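A single protein chain has been omitted; all remaining protein chains appear in their positions.
Labels for the chains are A, B and C, by order of writing; each one numbers its residues from 1.
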Amino acid sequence: MTTIEPRIVSAGTSEGAQELQPRSIVGHKELMRESGAVLRMSEADAAALADIASDPDEDQTMIINMGPQHPSTHGVLRLMLELQGETVLRCKPIIGYLHTGMEKTGESLTFMQGGTNVTRMDYLSPLNNELVFSMATEKLLGIDGDIPERAVWMRMLLSELNRMSSHLLFMATNGMDLGAVSMMLYGWREREQVLRFFQKVTGLRMNHNFIRPGGLAADLPAGWRDDVLHLLEEIPPRLEEYEVLMTGQPIWRERLQGVGVITQDEAVALAATGPILRSTGIAWDLRKDMPYLRYDDVEFDVVVGVHGDAYDRYAIRLQEIRESMHIVRQILDRMPAGNYRIQNKKVTPPPRGRIDESMEALIHHFKIFTEGFKVPEGEVYVAIESPRGEIGCYIASDGSSTPYRMHVRAPSFVNVQCLPHMMRGGLVADAVAVISSIDPVLGEVDR
Amino acid sequence: MSVLRDIADEGLGGMRHNFLTGRIEDLVKWSRSRSSWGATFGLACCAIEMMGTGAPHYDIARFGMEVFRASPRQADIMIVAGRVSQKMAPVLRQVYDQMMEPKWVISMGVCASSGGMFNNYAIVQGVDQIVPVDVYAPGCPPTPETLIHAIETLHQLIEDGEIMRRRAATGAGADVHIQEVPAGLTVPVVLQGR
Amino acid sequence: MSEDVTTQSNPVLVHGCPSETRFGQLVVHAARTNHLDVCRALYEDGYQMCVDLTAVDHLVHAQRSLPAGVTAERFEVVVNLLSLQHKRRVRVRTQVAEGETVASLFDFYPATEAMEREVYDMFGIRFDGHPDLTRILMPEDWEGHPLRKDYAQGRIPVQFKGAAS
Partner (left out) sequence: MGQYLPIIVLMVLAIGFGAISIVASKLLAPRRPNSAKLAPYECGIVPSREAPERFPVSFYVVAMLFIMFDIEIIFAYPYAVSQRELGAFVFWEIIAFSAVFFVAFVYVVARGALDWGPVKKDAPLVDVGVVAEPGRNVRIVGLEGRERSSELVGSR
């Protein structure tokens, strides 16, 4: 099998066919599709909007670049907007500026090492990436039923705290994008506290590789309970401050209400999940509808909006921080004692201490960490609720110790495709509000 | 009158060191190092840590980097925070070219410095293939303390003129490698004098 | 629960295609020709959300457990559908040989527009009926499709010997 060597290309920055073509070149049918006729408006409305004088020299519209290096595109998302004055007529997201070939790298890393690769996809909630990868591997191994109780509850605790830190960063960047620059300071002040707890538990502020197939890398440190309690007392009054600073302000409401509206059938047709789907009124939360871990034993509300606009998405995320804290409080009361990792010899390396004593433990440790454990042949798709929506992990394994195909269904990749439909007819300033309300993370969009 | 020619192309910073211009040169270098603004070149996970460094807890406003300027016209330091993909390389070069002189580059994180754990077709294995890099900050992502240490090293180099000498000598970046500062450090980091 | 694979000999037929249940999710093995009809039929059954569309290149690991009556081809397009009412998932696996095209699901699943572009970009599988089949992740003038098994990982040699070279 002759392998094709990649030829590194560094041509100019224009992406040719991927770009938004000017009105004069684009055919009528394509123009109708891009103007959202397929989903939103009746043919007549779209036709009315679409057939502005399209002779090339009398060009009324202007195509501008909200390009990869832009303060408010949350990373390297490039949007080509066609403007008529201040009104956005067409928009095309161009992605791939952070494509890291993670799925190709995933095929050469063993299941034990896979967590380090997956955790760098959605770098705002790394623990949820590791969780979905680990659950998929455990399902393939057939050990997803007998993960120790403490490991399951610890995973829930870390996943919910990660949801809080991700939504707190959304509060910070959403405020800054819309001009409330001081929101960046407050949002980060709270997020730092959650990151300090993560650093104490996992040793790192981000990219922890702490949730591994078979359980967790280590047990909770001593004194973790009062750290979490300190968090739970400290953050609620701060959220009241956010309410005063943002929710109560007429300017904030005027900037967000009625902006980036998406209807129910449009959200389902575009497979938007998470706060975007819930903002249209469909109460779909994987933690409630297809529960995993112990979410059916914990009591919390599904937060729903009814207008499907940017304001609803902001309010949903703010309320979800409170729901997560409510869940964390219940987890605190029910955290069982016991093992933090499955005692199945095949998956778990021996404890560090035993390696010095016994030869088999040393060989066992060496084999697991160099070769990795074999996973039976088969394919599985597991999906959990990340702060941005449904993150799914599809693994096809061929019986060896490295996944044959590891594909992660990234919620932001699909949510970014809703941008053109939300931005149609809005102002350029609203475009910033819409991008920020989708809260895309380009690491998982481009994988 | 070589002095005028020097001023013409290099500005006051370029005047050869003599008694008359000594003090002005130091003034210029001091002002450049003490108020250098960063260009937001946040790509991936390191960008979140870069924002964390700008946030109140670690607060690089203390070091003169009060604000991250989005447009390259008003920025002095380009912090390449994150992995640079093949599609992003020409864009990075274009933004670097559009930055005003004098400009410096900090390569934040192992992905920017050497491709990091992604040794594959999609990632440029080290941003020094595209732009001359002055300071390499290790870590994945570097903790805010490490980034502040990198920024402070760069400021130190600007102030004592080391950077300009190294750049003139090699034609590329000053190529300074710093060690990682573990997070949550209470002992002050002493910058070894050069 | 262990993997409950229905007997290989006479699999249950769903919309005329052999199907099996893996880890509690229905997996339908459609042929390339009726890929569109099966997905449309499932769309009518109430699976309104197309959650994910990806592909697998089985160049190296061709022999895999497939129900009877399914010929193993090189590529396999995997469509993941979700029904909000019944809270159920179904996976449609379609065998596609090298160079063949697959019908695009864009008409009733607009979400697949970007996913099919990514599969085209990464595997080179063309989708006919797709409104804008161009590359999405790689630069426009990139040659080759990176996620194919005969495409090297593009590693540059490094001094230290990584475990999995």
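By definition in this document, a residue touches a chain if its C-beta (ideal position, glycine included) is under 8 Å from a C-beta of that chain, and two chains touch if they have at least 3 such contacts.
Keep in mind it's a predicted model, so treat the numbers as computed, not measured.
Chemist: Taking the entire complex into account, which one of B:95, B:127, B:148 or B:163 touches the absent chain?
Modeler: Here the residue in touch with the unshown chain is B:95.
Chemist: Per the definition of touch given earlier, which of A:138, A:309 or A:439 contacts the omitted chain?
Modeler: Hidden-chain contact among the options goes to A:309.
Chemist: Name every residue on chain B in touch with the hidden partner chain.
Modeler: Residue positions of chain B that touch the missing chain: 7-14, 28, 71-73, 90-92, 94-95, 97-98, 100-102.
Chemist: Touching the absent chain: which residues on chain A qualify?
Modeler: 12-14, 22, 49, 59-60, 62-70, 78, 84-87, 247-248, 250, 253, 257-259, 261, 263-264, 279-283, 288-289, 299, 301-307, 309, 311-312, 314-316, 318-319, 323, 424-427, 430
Criterion: only the chains that are shown with their structure count from here on.
Chemist: Farthest chain from chain A, comparing Cα centres?
Modeler: B
Chemist: Give me the two chains with the most inter-chain contact pairs.
Modeler: A-C
Chemist: Between chain B and chain C, what distance separates the C-alpha centroids? Give it in angstrom.
Modeler: 45
Chemist: From the mean C-alpha coordinate of chain A to that of chain C, what's the distance rounded to whole Å?
Modeler: Going by mean C-alpha positions, chain A sits 22 Å from chain C.
Chemist: Where in chain C do residues touch two or more of the other chains?
Modeler: Only 137-139, 142, 146, 151-154 qualify.
Chemist: At which residue positions does chain B touch at least two other chains?
Modeler: Chain B, residues with two or more chain partners: 86-87, 120-122.
Chemist: In their shared complex, at which residues does chain C touch chain A?
Modeler: 1-3, 22-23, 25, 48-52, 54, 56-57, 59-61, 64-65, 78, 80, 84, 87, 89, 91, 109-111, 113-115, 118, 122, 131-132, 134-144, 146-147, 149-154, 163-164
Chemist: Touching chain A in the complex: which residues of chain B?
Modeler: Touch residues, chain B against chain A: 40-45, 47-49, 51-52, 55-57, 68, 70, 82-83, 85-91, 93-95, 117-118, 120-123, 130, 140-141, 143, 183-184.
Chemist: For chain B, which residues count as touching chain C in their complex?
Modeler: 86-87, 115, 119-122, 125
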